[in-house]
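Excluded from the complex is one protein chain; the other protein chains are retained at their positions.
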Amino acid sequence: MTAPAPRIVVDRLHSPFRRALRSWETILLVVAVAVFIGNTFLSPYFLNAWNLSDATFNFTEKAMIAFAMAMLIVAGEIDLSVASIIALASTAMGLVMTAGAGVPVIVLVGIGTGLICGAVNGFLVAGMGLPSIVVTIGTMSLFRGIAFIVLGDQAFNGYPPEFAFFGQGYVWWVISFELVLFIIFALIYWAVLHRSTFGRAVYAIGNNATAAQFSGIRVQRVRFILFLLTGVMSGVAAVCLTSRLGSTRPSIATGWELEVVTMVVLGGVNILGGSGTIPGVVLAAIIMGMVTFGFGLLNVPGIVMSVFLGALLIGVIAVPRLLRGK
Amino acid sequence: MTVLKSREALLALAILVSVGIIAMRFPAFVAPGNLANVFNDTAPLMLLAIGQMIVILTKCIDLSVAANLALTGMVAALMNGAGVPLPLILCAVIVLGGVLGAVNGVLVWKLGIPSIVVTLGTMTIYRGTIFIMTEGKWVNAHEMTEGFKALPRLVFLGLPVMSWIAIATILIFAVVLTRTALGRAFYAVGGNPHAAVYAGIDVGRTQFWAFVISGALAGFTGYLWVARYAVAYVDVAGGFELDVVAACVIGGIAIAGGAGSIWGAMLGAIFLGVIKNALPVVGISPFWQMAISGTAIILAVAFNAAQSRPKGRLILREAAQ
Partner (left out) sequence: MEPVLRLRGISKSFPGVKALSGVQLDLYPGQVTALIGENGAGKSTIVKVLTGIYQPEEGTIEIDGRETRFASADAAAKAGVTAIHQETVLFDELSVAENIWLGHAPRGRFGLIDRRAMRAGAVRLLDEIGAKLDPDQRLGDLGIASRHMVAIARALSIEARVVVLDEPTAALSHKEIHELYELVETLKAQGKAILFISHKFDEVFRIADRYTVFRDGQFVGEGRMADVTEGQLVQMMVGRSVDQIFPARDHNIGPPVLTVSGYSHPTEFADIGFTLHRGEILGFYGLVGAGRSEVMQALFGITTPSKGACRIDDEVRVIRSTSEAIEAGIVYVPEDRGRQGAVKGLPIFQNVTLPSLGAVSRAGFLRMAEELALAREYTQRLDLRAAALDQDVGLLSGGNQQKVVIAKWLATKPRVIILDEPTKGIDIGSKAAVHAFMAELAAQGLAIIMVSSEIPEVLGMSDRVIVMREGRIVDEVTGERMTPEALVRAAAGLAVAA
């Protein structure tokens, strides 16, 4: 048989610019701008540096968890226990605070609790091979359950004044500590998911975990690390949230797991795994924060806001499918 | 089937042993009257677990059941306030619940959206709708008619009507699941969606009916719940969807679909019901309940996984024996 001349296969079919133009992130960007403009028309108070700064608190803590959750969902797993980790981490911080610990210890205990919770999830999913959705429904009850056992209907109050910085402090002018943290984490997670070998392993696992294992990727180790990261980020969010509220109740951050998942899915991450980007999640976080703030300016109650978010979650997935004729 | 049967026997044994241990210290717990109370108290969980089990059989999950229950319960209370006769209310809650379930079902069937996303969304929408309808106001006992409140509590042959409803529903669905084409289709769709198509079963439509059943049961339970506790408000049965999923997982319903029996799900529900009712008896704070059911879920799923681990091909002769 005569072999045909070897063909040159080009690197890229379309230029990166053309690709970006047709991407989900571009749609999100347009929506974000529209919401921004809408808000300025809705309320004369919106275009005020301090008000805008306030608005960021609506999403910074959830977004930090959403970055780790995005990677986890890209890898084909999910963690529904994140809000419960916040509750347990906050309770642990309250305990050491009552025992007289200083701010550094409180913070470390908060993040450390998140790490341990993440390790528990990671062990159950990656170590024992259990389905993550059921495992984290279980740990969701377990972690918050422990917080309830410790606190019952009580609350921890009286955090040291210096502790308030994490959730209430400003680094410079209207730029809050939380906002800075959000930006730093966004950059780190962007680099890890889109530019590192670890991120590539995450995508490979999300698309085909068996083939990834057959390609020499340590699948279970990657999964374990992803759960650790989600736990740690929940711990960090617990520090910020506890600091912002100045108290710990076992019902703290109730329902956040849904908001975080909504943020991730709205950001264009495929709930079945395999695709999604950090810029998408950043834009989704900003949109959700600004919509919440806009509703707040209109005095719409939070629960109505959640109806809107629920509809948004279904809508963003349904509309493209409807347009494509399924 | 033998594996499944043994798992249910094991669960029943676990329940009996824990009841026995409690009885040794607190004999009052096993008095028939108290056991009937525990059963009656668990009835809503059992009703929802039947629906959830069917949804899980088809490889889906329904996280909106508790919100559905709260919304239909509120509608029932409002209808009662508007003077609508009870039989009409009963029909209305089942239909409304079914419609709310159908919304989930259509989104899963026609648009192919993963059920977890759909029901996460509708869960917040349904609950939010209660707030929008009532502006957060409660419907209290004195705003409900006596007949409305009395039905689930009427005692018939020594058991409240609510218990009888649960028993009847369990029996009906035991027959539906084993003896009707639709019932077997639920198993087929979850067990092997690909093959189900070749057997002439429409996967999406079967999932749709699972959601409708789950929704209708949630709607009916919504009335029972609101009537029994004589109060309706936005946060009725908040977080109850997790107990329902927990009952199924503990009962050995495979989260990947296609495997499990109604008896397993019912035992799972009873297990959670026994724990919930036993805690105050043995003097443990009810705040322990959440952590205990979480632990039970994890243990159950670990147990399920250990039983269904693939065994390889068993090529060697000595291994096959």
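When the chains are written out, they are named A and B in that same order, and each has its own residue count from 1.
By our rule, contacts are C-beta pairs under 8 Å (C-beta built on N, C-alpha and C of every residue); 3 or more make two chains touch, one makes a residue touch a chain.
Fair warning: this is a prediction, and the values are worked out from it, not measured in the lab.
*Asks:* List the neighbours, among the chains on screen, of the chain that has been left out.
*Replies:* The omitted chain makes contact with A, B across the full complex.
*Asks:* Consider the whole complex, including the chain that is not shown, and state which of A:L181, A:I217 or A:L313 touches that chain.
*Replies:* Residue touching the absent chain, from the options given: A:I217.
*Asks:* Consider the whole complex, including the chain that is not shown, and state which of A:M97, A:L124 or A:A204 touches that chain.
*Replies:* Answering carefully, the residue with contact to the hidden chain is A:A204.
*Asks:* Could you tell which one of A:A20, A:I37, A:V171 or A:A191 touches the chain left off the display?
*Replies:* Final answer for the missing-chain contact: A:A191.
*Asks:* Touching residues of subunit A against the unshown chain: what are they?
*Replies:* So the residues of subunit A touching the unseen chain are 1, 3-4, 6-13, 191, 195-198, 200-201, 203-204, 206-208, 210-218, 274-275.
*Asks:* Counting contacts across the full complex, list the positions on subunit B that touch the omitted chain.
*Replies:* Residue positions of subunit B that touch the missing chain: 1-3, 175, 178-181, 184-185, 187-188, 191-192, 194-202, 258-259, 311-317, 319.
Here is the rule we go by: only the chains that are shown with their structure count from here on.
*Asks:* How many angstrom lie between the CA centroids of subunit A and subunit B, rounded to a whole number?
*Replies:* Subunit A and subunit B have C-alpha centres separated by 30 Å.
*Asks:* Mind pulling up the subunit B residues that touch subunit A in the complex?
*Replies:* Spelled out, the residues of subunit B in touch with subunit A are 61, 107, 110-114, 116-118, 120-125, 127-129, 131-132, 136, 234, 242, 245-246, 249, 255-256, 285, 287-298, 301-302, 305.
*Asks:* Going by the contact rule at the top, pick out the subunit A residues touching subunit B in the complex.
*Replies:* The contact residues of subunit A facing subunit B are 78, 124, 128-131, 133-135, 137-146, 148-149, 152, 258, 261-262, 265, 271-272, 301, 303-304, 306-307, 309-311, 313-314, 317-318, 321-322, 326.
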